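Then we have chain A:
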Amino acid sequence: MEPVDLTAALGPVLGDRLLGVEAFPRSAGRIRFERSGALDLFRAVRDSLGFRHLSMVGGIDWTDHREVFYVVWSDDRREYLFLSTDVPADDPHVESASGIWPSANWHEREAWELVGIEFDHHPDLRHLLTPDGYEFRPLLRSFKLHEPEELEVKTRHV
Partner candidate 1 sequence: MSTITLYSVSYDLASVLLGALGSILPGGARAAITSADVVTGLSVLIFGVILLAASMLNTILLIWWERKLLGRFMDRRGAMHVGYAGLLQNFADGFKLFRKDTVRPREADPLGFLTGPTAYMVTSMVIFGILPISTGWNSGALPLSLLLALAIFSFAPLFIFVSAWSSNNKYSLMGGMRSAAQMIAYEVPLLLAVVAVVIVSGSFSLTTIVTEQQNYWYWGPLVLALIVFVAAMLAEMERIPFDLPEAEAELVEGWNTEYGGMLFAFFMLADYLRALVGSILVVLLFLGGWTMPSWVPSAATSFPLAGIVWFMIKTYLVFGVFVWIRASLPRVRTDQLLRVGWNRMIPLSLLAVFLAAALVIVKCLPVFGCLPSVGG
Partner candidate 2 sequence: MSEMWINMGPQHPMTHGLWNLRVLIDGEMIVDVDPEMGYLHRGIEKISEDRHYNEVITLMDRCCYVAGFAWEHLYIIASEEALHLEPPERAQYLRVLCDEFQRIASHLMWYAAFVQDLGLMSPFLYGMRDRDLVLDLFQSYTGARMTYEYMRVGGVRSDLPPGFTDHARKVLDWLTDRFVEYDQLCLGSDIFRKRCDDLGTLKATDCVTHGVTGPMLRSAGQKRDLRKDRPYAVYDQLEFDVALADSADVTGRYLVRMEEMRQSVRLLRQVLDWLDRHPGPVLADRLPRWLGAPYAPVGKEGYLLKRNYPKGVGFSAVEEPHGEAQAYVVNEGGEHPYRVKFRSPVFANISAARQYLVGYHVADIPPIMGSVDVCVGEVDR
């Protein structure tokens, strides 16, 4: 299949919210976009470009800001496309993709609880992997691991 011209296809939709298209090895490319254009971009990518399968949503903590990346797959083109946006660390909000791709639901729950990215309008933003009420965001760089201390656990049968 012909390589798609992502700039030409998405430029009219996003305008200046499209920050750039980079080459990424063995994929259709990597789109960097402004977070305000998230839903428009998702819709365009799914409907116009045919990337109907969302594989992964992940977050990266770059200490000064956080990055949210999406990996989508097109069954027609047989290739991946990467979407990536930056959110400031003090206001880590981005629009939820689970209305466009239902498969984003759990991935966003995971990114929320581990990297601390708030997904707006997410249907069910609960803890998934960590216990309810766990207040830490373990995958932030500021969260350091250490050897377990000698802890005294009080159980009912001691």
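The rule is simple: a contact is a pair of C-beta atoms (placed from the backbone, for glycine too) under 8 Å apart; a residue touches a chain by one contact, two chains touch by 3 or more; residues count from 1.
Selection rule, in plain terms: all candidates are chains of the complex that A comes from, given by their letters.
Everything quoted here is computed from the prediction, not taken from an experiment.
**Student:** Looking at 1 or 2, only one should touch chain A in the complex. Which number is that?
**Tutor:** Only one option touches chain A, namely 2.
**Student:** For a test of understanding, state which residues of chain A touch candidate 2 in their complex under the given definition.
**Tutor:** The contact residues of chain A facing candidate 2 are 24-27, 52-56, 58, 60-61, 69, 71, 75, 78-80, 82, 101-103, 105-107, 114, 127-131, 138-139, 143, 145.
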